[in-house]
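Here the complex is missing a single protein chain, while all its other protein chains stay put.
On to chain A.
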Amino acid sequence: MQLKDQFRFVRQNMKKNKTRVFMTILATAMGCAFLIVLASVGFGLQKSVVKEMTERRVITQIDVHGKEGDDGGSFRPINKKDIQIFEEVKDVKAVTRRKMLQQEGNFSIGNYQEPAQTFVANFPSEVKAGLELSEGRLPKGQDEVVVGYNFPLNLASKDAPDDRYDNKSQLKTEYRYSGKLIGEKLELTVRQLKDGKQEEKTIPLTVVGISKKPTKEWAEDRSVFISDTILTEIENFTGTPKGYLLDANSEVPTDQDIHENSFDEVKIYAKNMEAVQGISDQLKDLKYATYSVVNELKEVNMIFMIAKAGLIFIGTIAILIASIGIYNTMTMAVTERAPDIGIMKAIGANPKTIKRIFLLESSYIGLIGALIGTLVSYGISYAVNFAIPLIIKQAFGKETELNIIFSDIPLILPVICILICYGVTIISGYRPAQRATRVDVLKAMRREV
């Protein structure tokens, strides 16, 4: 029997009891829609979390926090020797290392001033890692500095009132320094408590470069990069490593680590995302404490994997319930058509053909149900993503836009659903189909079935 004719048979049979078939398809569609919508929440939240994680961080970046001591407990900061080791690891593009001034430097130019975090950076490695300037050049002289993109935007007039910020927490233009910055003198004031008295020291610097606008919209770069010589000058004044600020009852820290020429921010950049795992594994073997978003992503994805599997499992139960309907419908269909089946068998229909026709019919119901369910779930998913932020806005009156995707249906999800649905349909349609092949010809012809 040709497949085309089998399909025609199935369609004719289904037309005989349209309501029943429709209800069964409806139940299946509901089961599938339930599964997809439920699992789509898992997919959606995962997408949001991953997006958030990868947006806030450079994906090829590995932070190195320190090295585990031989005793296994304490960690010591990274020093020059460690940096050499890192630079020799395969697939490492750059190793940036920064020392941080241990107090907030106060920078001023004319009547304008701004407190900012102050670093000593290794510029060749920063450039390799992607540092670019929007204006000027990298520093050459020891009193030359590069400032972050947002530094000039926050350089405020000394007599600006408290409400100097606009509603986007940006410094209002009327209080902002408007002159040119490149080539201008900038004064850095550092403080230290000496014999119970606050003393200040002012160091003259020259701005030679401004870094490029950070790519992430939310990021703000207000740091100032000074040279090692200036840092030493500050240390000489404060009498503490990296300009550490003493308070009334603290001593000069004796901790050897700070005295050492150690780095406060060490970041390794891998050549590509795939290399991150290998590099962090190697560093782990060398007992360095590292953090990379790739590692974290792996864990997050693992958790979501389990969550999604759970959601799909719950959804499958809905399809299983719908499959009872399919089983019922197919059993009824076999019973109703038993006389016809008997006649067909009598004139020579192969039991296999009969079985195939009934399996085809249940698959038909299952697949149409799954397709309708898929379409509906795309609709629901769209509606959910549209409506929930609105509801939240209504309830909390928040103006901030929510960047959460509540429901996401990647192609794999309908595929999984259709496969599950198809499998369940075949299983539930199998027994009725098997029963159809066992219809007794003589009984059927005597209308005894």
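The working rule: a contact is a pair of C-beta atoms (placed from the backbone, for glycine too) under 8 Å apart; a residue touches a chain by one contact, two chains touch by 3 or more; residues count from 1.
What we mean here is this: contacts and distances are computed from a predicted model.
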UniProt protein name of the chain not shown, from "Lactate utilization protein B", "ABC transporter ATP-binding protein", "FAD-dependent oxidoreductase" or "Ferredoxin": "ABC transporter ATP-binding protein"
Residue in contact with the excluded chain [from A:344, A:359, A:384 or A:405]: A:344
So which of A:5, A:52 or A:87 would be touching the chain we can't see? A:5
Given the full complex, what residues of chain A touch the hidden partner chain? 1-2, 4-5, 12, 16, 340, 343-353, 441-442, 445
